[in-house]
Structures are given as C-alpha cells and as structure tokens.
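I have placed the structure first, in the form of structure tokens, so that the comments after it can refer back to it.
Here the complex is missing a single protein chain, while all its other protein chains stay put.
Every chain is named by a letter (A and B) in the order it is written, and numbering of its residues begins at 1.
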Amino acid sequence: MIVRELELDLDAFEGPFDLLLTLVLKDELELREIDVAGIVLSFLERLAERETLDLEACGEFLVLISALLELKARGLFPEEAAELAELEPEAAAEELARRLAEYRRMKDAAGWLRERLETEGDRFFRLGPAPLAPKLETPLAPQQPERLAQVLRLLAVEPKQVSLAHMALRFPPVTQFLERFRAVLRRRSRFDFDGEVAQLSRVEQAVAFLALLELRRSGEIVIDQAAPFAPIRVARTGEEKIDRDERTVGWNVRSA
Amino acid sequence: MERPLRLIAGNPLDQLARTIEALLVIASAPLSVDELADAADDHAERVETALRLVGERYQEGRSGIVLEQVAGGWAFRASRDAADACARLFEKPAQRNLSQASLETLAIVAYLGPCSRPDIARIRGVSADSAVANLVERGLIAEAGRDDAAGAIRYRTTPLFERVFGLESLSQLPRLDDIGEDTEQIRERLHAVAEQRTA
Partner (left out) sequence: MERPLRLIAGNPLDQLARTIEALLVIASAPLSVDELADAADDHAERVETALRLVGERYQEGRSGIVLEQVAGGWAFRASRDAADACARLFEKPAQRNLSQASLETLAIVAYLGPCSRPDIARIRGVSADSAVANLVERGLIAEAGRDDAAGAIRYRTTPLFERVFGLESLSQLPRLDDIGEDTEQIRERLHAVAEQRTA
C-alpha cells in the first residue's frame, strides 16, 4: 500500500494524499482548511480492505499525519498553543475537553439544520418584490459626517497586543529548509537530520521535516532510520548505500 | 369556489383580512403584526384576529397559497403540494448544496450570536473564511459590526436564514445536549474497520 496514493475526498480537497502534501508544501492549499480526521478515516478504511497489516505504510502514515497535525494546530491557534502550554496538564485537558464539547454541540446543531433543510425544503417562497408591487423607493436618511470619521478610527485601532510567544511560533517557510538542506548536501553527501535541526524550535523542526519529505518526494534525497525514534539519516540520491532494504523506494522513485 | 369558512363580504373584519391578503401578496419579506397594523391603519389586536381568518383560508390542503408565521412576521408561500411544480420553475439559490462546513459555520453563527471568523475557526478547528464568504453570498449571514477588541468583522444570521429554515425566530432553535452524533458516527466507522480487521 502506498500512502501517498491514498485517495481523499474531503471538503477542501479531492485527490491523492501526495497531491495534497505537495499543495500544502507549495502554500497553494491552506493546511487549516484540511480535515485531518477525514484523512485518518480514509487511511484506516483503505487499510482494512487489505488482508495483512501493512506496518510500513502505517509508520509512514503516522509520521506524516503527526507532522501535519502539529503544523495545523499551531497554525490555527498560535496564541492558544502558548496559553495551553502555560496551563497545568489537568487544566489544559479540561480546557480541551470543553472545546471539544462545544464543537460537538455545533456539529449537532449543523445536523439539525441539515434535517431541517430536508423537511422544509418543499416550502417555496418569493425572494424580492412581487411582479406588480409598487416600486420601493428608499431614500437615504441624512447622515452625520462624524460617523465616517468614527468608522475609520475603529479601523485604525490596533488589535489586542500579540504576545511574543505568538511571534516565536510563526512558521518559517518550507523553502528556507529546502535551500538549507540542499546547501548541506552540496558540501556533504549525507547528514544526520536530528543533529541538523537540534538547535531549532519544535515548530521549525516540524517545518524542516516537511522540507525533508519534499526533498525525498522530488527524488533528491533518500532517508533511512534504523528504528523508530532512531536518528533520521539523510543522503543525496545516488549515495544511498544506507538504503539497503529500499524501504523508501516508494517515495523517491515514484514521484510524478 | 364556496368554502365553509368563507369570509362574509362587508364585515369590517373580513375587509381587514382582505387588506392583509393584499399587503402580504405584494410584500418583499414577512410583515410583522405592527407593520400590518400600521399599513392597514387598524389595531394590532384586530390584525391578529384577522390573521387567524386569513390563516384558515390559506392553509395546506385547502389552497395553493399558504400563510405562515416566519422570521418575525407573516408571509405567503407556495403549498407543499406544489413543491415539485415550483422546483421545475424556480431555483433555491440560498440553500442549494450547502456543504457540511457551511452548515457548521451557520450553526455557530446562529447559536452563538454575532461572532467573527476567528471565533468560528476556534470552534471548528479549521479556517472559516471560505464558508463565511459563501454564506454571505447566499444571504444567510450578514456583517454585524466589528469586534471591539480585535476589530474583526462579526456576523449574524439574516431573516432569510430564518425563512429558509422555517423558523419564527432564533429562539425556535432546539437546545443542544452534549452528545455528538457525529462523534458517534466516527466511532461507528472505526468499529466497523476494527471488525473487518479481526474478521
């Protein structure tokens, strides 16, 4: 099973997982528009259709989906990630549970609205004026010029001060790491990913990881990891002696 | 067409009922009792009594025109029997193909009152920008000033929303409990997958 060929049918995206990743990496698709739970369900359903458990696909999928989730969460709630981090674990769990309950209620409400649309869908009414009604003239009331000044003042009010924590969580562009890794590989034929990103923040590490996946996808590098959580070793394509079992072949040869 | 409930001509209340019929057949939007009373130059109580007469005459199964109380007022609509014929001639641009994202956004705006795109994104976990733009274009939500703190534009549902969903007012929305049907569905799908695995 090839994870990147997983067909997705989401609200914001329809097509193979591979294309979704590419679009996200190229900033052509907003990660925050993507329903990650939908991707997980599609993957599980595909997995279930097979007779044997494809451990390799599972591992690859887990890594990929975790990186996407973390990026998405931090992109969506830059300030709240910091806020939650300041809470005690119990309080943070409670806060998350509260938000989840709120979201569930709204999902319910949306479900009710959908049912209502079905039961009320056979009610037709006119939008706009009747054909033979008098033409409605609605002259504008005299206006105070001060109101114009007021709305512009409101538009010029600076929004609530953002915390420095928020600034720290802003994302560097993926291209920054693409360039960086290419530069490293021009000097050396291989490097240790963990060592290369050790000094970076977690967000930067996540973006760096996506850059790594992109380089592998485009066939520029091969990646090897001896065991889960072991250091990730990166090599220029053509120097892949480390790639003995060709476990990454699906990612470097098949890219379209 | 003689009907048992036919209004007796010349009776002032009957006349008021006919005036109300006339007002409703040309109105662009539902009319409140006060608006009807002002236009008919009569008392609100008498308008309410006359509306009952009109309602008896224009009801499902009796007439192709049906009186309904909706969106804070009274309006005529087509009878449900005629829905197929209406569908052949008229579009329903406001409610056709509403996506799940749009419905969730609509629910949040309807239940939480004026709220901004960041408010909605915070609850849904995904950006609400395109869903909000889509609902504004359909006329189901509209701008309602700006947030004091962040200056973000806030949105509320429109009378058209109440009309499309057949609500007299937002207070007719049901109370929601905490059990998420959708969560239940996801769990069911997960269980189904698990059973297939072990089978």
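Here, a contact is a pair of C-beta atoms (placed from the backbone, for glycine too) under 8 Å apart; a residue touches a chain by one contact, two chains touch by 3 or more.
Everything quoted here is computed from the prediction, not taken from an experiment.
Asks: Among B:Leu13, B:Ala94, B:Leu112 or B:Ala144, choose the residue that contacts the chain missing from this document, as touch is defined above.
Replies: B:Ala144
Asks: Go through chain B and note every residue touching the omitted chain.
Replies: 1, 9, 15, 17-23, 25-27, 31, 35, 38-41, 62-65, 76-79, 81-82, 84-86, 88-90, 133, 136, 142-146, 150-153
Asks: What chain A residues would touch the chain not displayed?
Replies: 124-134, 136-149, 151-153, 155-159, 162
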